[in-house]
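The other protein chains are all here in position, but one chain of the complex has been omitted.
Showing chain A:
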Amino acid sequence: MDSRRAPRTVSDPKVRKVGFFTAPPDRSLSSPPDHRVFSFLTSPPPVVDNSSPSAGNSLSPVMIPPPRHSSANLSPLRRDSAEYFPLLLPPPPQPRSPIMWRRRRWGGVLLLLRVACREEKGGGVAVEMQNDQSTRSKSLKEKTTKAERRALQEAQRAAKAAAKAEGGTTPAAASGAAASNDSATVAASEKKGGDRPPEKDRKKEVPQPRMQYDDKSRVEKAKRRAVVKQTEARNRVELFRHLPQYERGTQLPELESKLFELDPMHPAVYKVGLQYLSGDICGGNARCIAMLQAFQEAIKDYSTPPEKTLARDLTAKIGSYVSFLIECRPLSISMGNAIRFLKNRIAKLPLSLSEMEAKTNLHSDIDRFINEKIILADKVIVKHAVTKISDGDVLLTYGSSSAVEMVLLHAHELGKQFRVVVVDSRPKLEGQLLLRRLVGKGINCTYTHINAISYIMHEVTRVFLGASSVLSNGTVYSRVGTACVAMVAHSFHVPVLVCCEAYKFHERVQLDSICSNELGDPDVISKVRGREDINFLDGSSNSAILQLLNLIYDATPSDYVSMIITDYGMVPPTSVPVIVREYRREHLLI
């Protein structure tokens, strides 16, 4: 990772435009590159959502999109399957040369796009894309000039507009697809909205973007390979189409019946997957530990097939397990880091080791990881955090975080006099578990829901929050509602302390809660368990005009966070990239 510190600046500054510009449409190409400027380390890039005419472009909040055509303006296409789409082209605004090649290099896979000539404008125009080998395409790279490419893009956009007008078929490769889940370490860069020669130097060690679920072809492919058959939910909110959403309640029975026929899947991994699916295991640390322990078992039972190397085959197997777990529930950032660590360790195994030794090595590595990064880290966090609790304090916490719970219990054991306010929210109501445990230990507690947060905040002296991850710009990515609590605390001048283990830090940057999130079951919003009298929305979940949205995570900007307590000490939010830089190197978490 340290070899990659260069791209903190824009590599093509003259294209960097921020703000409203009434440029001709082909200049709007420059606007999506602004995404790159802000988010080039982001794995899931901001969504350019084509399928909704009203939403226009869901650009990052900093950007004001240039004026678009009335029909949805579309980003340049990126497809990697050879398909033909007969399209109708409106008369072109500018003259063009007959056949234009447009090439875009993306993630090592080259896409060639060809728009047939204008002379055929009487009828349909075939837009043909081909997936090409990178070697062949390299030779063709010089053929396109920038103007041609821009013209090409213009044509595609118009073509797309026509297609929309004509059929309303979902764009096959709408706002961009990410690298497929099993293209292992080729780091595809972020989604490129712009027509630019890709910067190769940027792409290498950027973590893989998550799969964008509004790309139909990718979703189809993933479905074919899936173990879990999921049906996509209807009535999805447009803005969040890039996130997966499936009908709940359908997978579990089917999976359980398949328990005895799962040849490629190890039973421990299967069990963990089912536990994720049903919600039995919840919380970053718990999920990570469960997953690693399942992998430990899988590695123990693993035997190298003949004519294959242990490293490669085991990595592939782990990859398939990970895909299965993703199908059950999208990975949390802590799990992603743990998987990277494991793959790194497998890759670094010396070739001279026998299979038995290699397996014991990996086993002890995983043990060491769990011990050092999670269990001991929590102890250090508790040690630092209790110094910030003094007698007479009123501490507020939101939801249920394992680290915060340990801090409160330890402070109580040390004999500090304080009381706790537990803030909770529907639909998960996780705070109730925390409340039960705290009251069981004899801590003075108050319980309230998040709608009363501004009422209760004036009596609070400190706010302790947990995090699913802390990103490189200091943004805290945590359970939905955390941002709310942090902002109210900030406006009341109450210091906000976030407790997060260092293995959960991630080098990506996220500016809002939209581009990367997780969608939960929308039905739990419309129903309140045990209260039949207020279930007014029952039965209207199929209505076309009602869309339910149940977000799981949100992003808290760093301005609202006073301090982050990690196993490396108490640091301000601006120091997170320093820790990522210094210690990822040492601990091989890259």
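Keep in mind that, in the parts below, a residue touches a chain if its C-beta (ideal position, glycine included) is under 8 Å from a C-beta of that chain, and two chains touch if they have at least 3 such contacts; residues count from 1.
In this section, contacts and distances are computed from a predicted model.
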Among "Centromere protein O", "WD repeat and HMG-box DNA-binding protein 1", "Translation initiation factor eIF2B subunit alpha" or "Trafficking protein particle complex subunit 6A", the UniProt name of the subunit that does not appear here: "Translation initiation factor eIF2B subunit alpha"
Listed residues A:242, A:266, A:373 or A:388, member touching the removed chain: A:388
Candidate in contact with the missing chain, chosen from A:309, A:543 or A:574: A:574
Identified contact with the non-displayed chain, of A:267, A:495 or A:557: A:495
Residues belonging to chain A that touch the chain removed from view: 388, 462, 495, 497, 562-563, 568-572, 574-575, 578-579, 582
